[in-house]
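Heads up, one of the protein chains got dropped from this complex, but the rest are sitting where they should.
And then subunit A:
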Amino acid sequence: LPAGLSQWFPALEVLDVSGTGLAEMGTELLSLPCLHTLLAKNNRLGGPGSLPKGLGQAPLARSLRVLNLSGNRFAEVPPVLLRLRGLRSLSLGGNRLHGIPPDIQELHSLEFLYLGGNFITAIPPELAKLPSLRYLVLCDNKIQSIPPQLAQLHSLRSLSLHNNLLTYLPREILNLVHLEELSLRGNPLVVRFVRDLTYNPPSLQELAGRTVKTRNVPYAPSDLPESLVRYLSLASNCPNPKCGGVYFDSCVRQIKFVDFCGKYRLPLMHYLCSPECSSPFSSASQSSTSQSESDSEDEASVAAHRMQKVLLG
């Protein structure tokens, strides 16, 4: 970027330096107090000097709303980017990302997140802590599973997951009541019923976590290391309405197929907190299954009908 940029154009609001071969953006950015949109796609950004160090302290940190860094060479999300607290729209499509940092949750104003066309293999549950996220694009990556916590994205309207490595979805996806579009084509979704999978016994940490949650043991951030406070916040509720249990990583999993508006049968993974959890979903309780199984299927189908545009075909 040319030196003196902020002296010549102190009122600059939109800066588009796309397709200019830029390899770094330096301190010239930091003194642009009115900048709300920065478009820098199709450049050579991605190395150490790509974004200036003082970004977190600059006026930009609060004023920048839209940042487009698609078509560059980022192998990781630059940590300094996560200080842009006012950011509403972020695109890092077509880069070389292998993962998403859990600190993405710092971008609490984020509404639009485009991460398509990278090499992402997993989604951190912390992504679900973005309260205003409406549009999430994760297509053309290498994602193998969706964390059930993603169902906490209450504002989500559109979720793009096509061309990944998903074999099933978490049942909790049905809890996304505002989700209008879900694209899933190009995933190796299982088509046949899969019998119950192996159950890994819970760790001591998990058992302690479950007890804290189900017995409502009070705790404050000063009582526990930060990592444990975070762990406790990621508890998932057992979907069995009769069970008040929670689970963290250890659970019984089985796949059930749910009809979406009579169009597609999607494999949804049901998580139960333990093999003893007497659940309408459990294939073990044979005797009274037919009634309760169809009830739970109906409940799932009703939830599925809310999703207007499941784009699978």
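Quick notes
In the analysis below, contacts are C-beta pairs under 8 Å (C-beta built on N, C-alpha and C of every residue); 3 or more make two chains touch, one makes a residue touch a chain; residues count from 1.
FYI, contacts and distances are computed from a predicted model.
Taking the options "Potassium voltage-gated channel subfamily D member 3-like isoform X1", "Cysteine dioxygenase", "Spermatogenesis-defective protein 39 homolog" or "Probable cytosolic iron-sulfur protein assembly protein CIAO1" in turn, only "Cysteine dioxygenase" matches the UniProt protein name of the chain that is not displayed.
Touch with the chain that is not drawn comes from one residue among A:117, A:209 or A:245, which is A:117. Of the candidate positions A:41, A:129, A:171 or A:213, contact with the unshown chain belongs to A:41. For subunit A, the residues touching the chain absent from view are 41-42, 70-71, 91, 93-94, 114, 116-117, 135, 137, 139-140, 157-158, 160, 162, 180-181, 183, 185, 189, 191, 263-264, 309, 311-313.
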